[in-house]
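With one protein chain held back, the other chains of the complex are shown just where they sit.
When the chains are written out, they are named A and B in that same order, and each has its own residue count from 1.
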Amino acid sequence: MSIDIDTARKVAKLARIRVEEDQLPALATELSGILGFMEQLNEVDVEGVEPMTSVTPMRLRRRADQVTDGNIQSRILKNAPDTREGFFAVPKVVE
Amino acid sequence: MMTNANELTIAAARDALRKGELSATDLTMACLTAMDAGDGLNAYVHKTPEIALEQARAADARIKGGDAPDLCGIPLGIKDLFCTKGVPSQAASKILNGFRPEYESTVTAKLFDAGAVMLGKLNMDEFAMGSSNETSCYGNAINPWRRGNDETALTPGGSSGGSAAAVAADLCLAATGTDTGGSIRQPAAFTGIVGIKPTYGRVSRWGIVAFASSLDQAGPMTKSVRDAAIFLGAMAGHDPKDSTSADLPVPDFEAALTGDIRGKKIGIPREYRMEGMPAEIEKLWTDGIAMMKDAGAEIVDISLPHTKYALPAYYVIAPAEASSNLARYDGVRYGHRAKLAQGDGITEMYEKTRAEGFGPEVQRRVMIGTYVLSAGFYDAYYNRARRVRALIKRDFDQVFAAGIDAILTPATPSAAFGLGEMASADPIQMYLNDVFTVTVNLAGLPGISVPMGLDRQGLPLGLQLIGRPWEEGDLLNHAHVLEQAAGFVAKPAKWW
């Protein structure tokens, strides 16, 4: 599978990484090369093999339904680039 | 009073501290001096001398009390991937510029509880994506080893390149590393030190910036196998905050170093004899096999038939998980936010922030991961890779079920290469560095890199031992035997 420029543009968009139009051909070529390397996987007979879900078979640990966290507003907001009145602030979102 | 306390192993320093021959403060001072003198290696990216001295003083008081743990007063370097409270922790990425966590990773919390001293944060590849420490936003870390008198700067390997360089150059007694596809073992091999990746689930991932969650595992990078055993004991253990952490007791790993491997079966996988393998690596491996045999182990030829597919499977799975794990770096809650132009909205903020904040390799992997998970390709790439991963694990399961105790392989396909030498190569050439190490991550097994000797150019080479899950003690014992037999004591000539 090789990636064309449209696909590269779509992938960059989906990943929310700005790629300038003139950089797209190089990106497409690069991604195609890596995907070509992955094509080797098609040689493997995976018939009847379940995809691995967890590398170590263990029981998923559960916690009790207790409030043990939170109430740390200032620590939650501390590293934020922009906060207002206890909120994180971002450029206006249009729904 | 020793003059070069920073050159000590953990074990030696521990004993000297307990005997009162050395104070943690003096030991820390020696390391801080070495750290400052080692700036040319660009191993440390955030130094924390005040914290170190305060911890050292506390350690001295505790040691006087007489019941100090092994790591009490031991100066360590911490990979920048670990979140350390109030101290910059940015995974060597510009996107985490200025980020100071309000929390302490489980591993560093355990180390500090044991009395360990943090000298500073160590360089690495950005988000642990790389094999040469060349993707760091702080610039390259540099290998203290050189090709004889050739002054070419060499890579310390990656992603834990800063950790490897710092330990090899005695800028600390030991350092934390993390290993997703070989990021502890490859740099350890490139710098002549010991690095162990524990069984997946042995060490908590809580508070370590995630790269690929199903593969990431932290581990120690040390000057000896004994140090690795001591250090791992302090890092390991069940963490209720990490759902993938194993609820198993942590054995005394140091006590497992009996030096006796008589009757143990060592598997030699034929698939690791790669085409075009340098003769020196081949010889190193043969020598290692002979050493194990001399120690009374039985050598068994084994087959791990899906080895060849480990690298492509890894380079589907790791980027897929990374593309999702790195979605949180969006400029909203922490780190870098791009300056926006008039009229830019939320989408522009995301796209510009991530384009500016992520380096090229991270961007590449995020996009590959995005692609392989996208509609229509999920089964062809991601699910197929997970199936292949199941087969790779089955290969190991079968070998261990047949009675193999440990598997001996080369650690890397070459010695350390020059910084920039791979710049023009395509990304896959760089990925090939992980060819012997990724299988271990895919199967969740413990693996250790042991320094064996120097190549013709005077660069260290290592071998890898792979153990049964949860049997790090046994694995360390095998490594200990190999270490003793190889008798590797060389140190890089100080040029920095």
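Going forward, a residue touches a chain if its C-beta (ideal position, glycine included) is under 8 Å from a C-beta of that chain, and two chains touch if they have at least 3 such contacts.
Simple rule for what comes next: contacts and distances are computed from a predicted model.
Engineer: One chain is missing here; what is its name in UniProt, given the choices "NADP-reducing hydrogenase subunit HndD", "Sulfonate ABC transporter ATP-binding protein", "Branched-chain amino acid transport system permease protein" or "Aspartyl/glutamyl-tRNA(Asn/Gln) amidotransferase subunit B"?
Structural biologist: This omitted chain is identified in its UniProt record as "Aspartyl/glutamyl-tRNA(Asn/Gln) amidotransferase subunit B".
Engineer: For the chain not shown, which residue from B:Asp170, B:Glu321, B:Asp395 or B:Asp474 touches it across the whole complex?
Structural biologist: Of all options in B:Asp170, B:Glu321, B:Asp395 or B:Asp474, contact with the hidden chain holds for B:Glu321.
Engineer: Looking at B:Leu22, B:Val194 or B:Val209, which residue reaches the missing chain?
Structural biologist: Once the missing chain is taken into account, the touching residue is B:Val209.
Engineer: Could you tell which one of B:Thr48, B:Thr370 or B:Asn477 touches the chain left off the display?
Structural biologist: Spelled out, the listed residue whose C-beta touches the missing chain is B:Thr370.
Engineer: Among the options B:Thr244, B:Thr307 or B:Thr412, which residue touches the chain absent from this view?
Structural biologist: The missing chain is touched by B:Thr244.
Engineer: Please identify which residue in B:Ala37, B:Val250, B:Ile299 or B:Ile346 touches the non-displayed chain.
Structural biologist: Of the candidates B:Ala37, B:Val250, B:Ile299 or B:Ile346, B:Ile346 is in touch with the missing chain.
Engineer: Quickly run down the residues of subunit B that touch the omitted chain.
Structural biologist: Residues 82-83, 89, 91, 96, 99, 101-103, 105, 205-210, 212-214, 240-244, 320-321, 323-324, 326-328, 330, 332-334, 346-347, 350, 370, 373-375, 378, 382 of subunit B touch the chain that is not shown.
Engineer: Touching the absent chain: which residues on subunit A qualify?
Structural biologist: Residues 13-14, 16, 53-54, 58-73, 75-77, 82, 84-95 of subunit A touch the chain absent from view.
The criterion applied here is as follows: only the chains that are shown with their structure count from here on.
Engineer: With centres defined as the mean C-alpha position, give me the subunit A-subunit B separation in Å.
Structural biologist: Computed value for the inter-centroid distance: 23 Å.
Engineer: Which residues of subunit B touch subunit A once you look at their complex with the stated criterion?
Structural biologist: 98-102, 199-201, 214, 240, 243-244, 246-247, 306, 308-309, 311-313, 315-316, 323, 327, 330-337, 340, 344-352, 354-355, 358, 363-364, 366-368, 370-372, 374, 377, 380-381, 383-391, 393, 426-428, 431, 442-444, 469
Engineer: Any idea which subunit A residues touch subunit B in the complex?
Structural biologist: 1, 3, 7-8, 11-19, 27, 30-31, 33-35, 37-44, 46, 49-56, 58, 60-61, 63, 72, 75-76, 78-82, 88, 90-94
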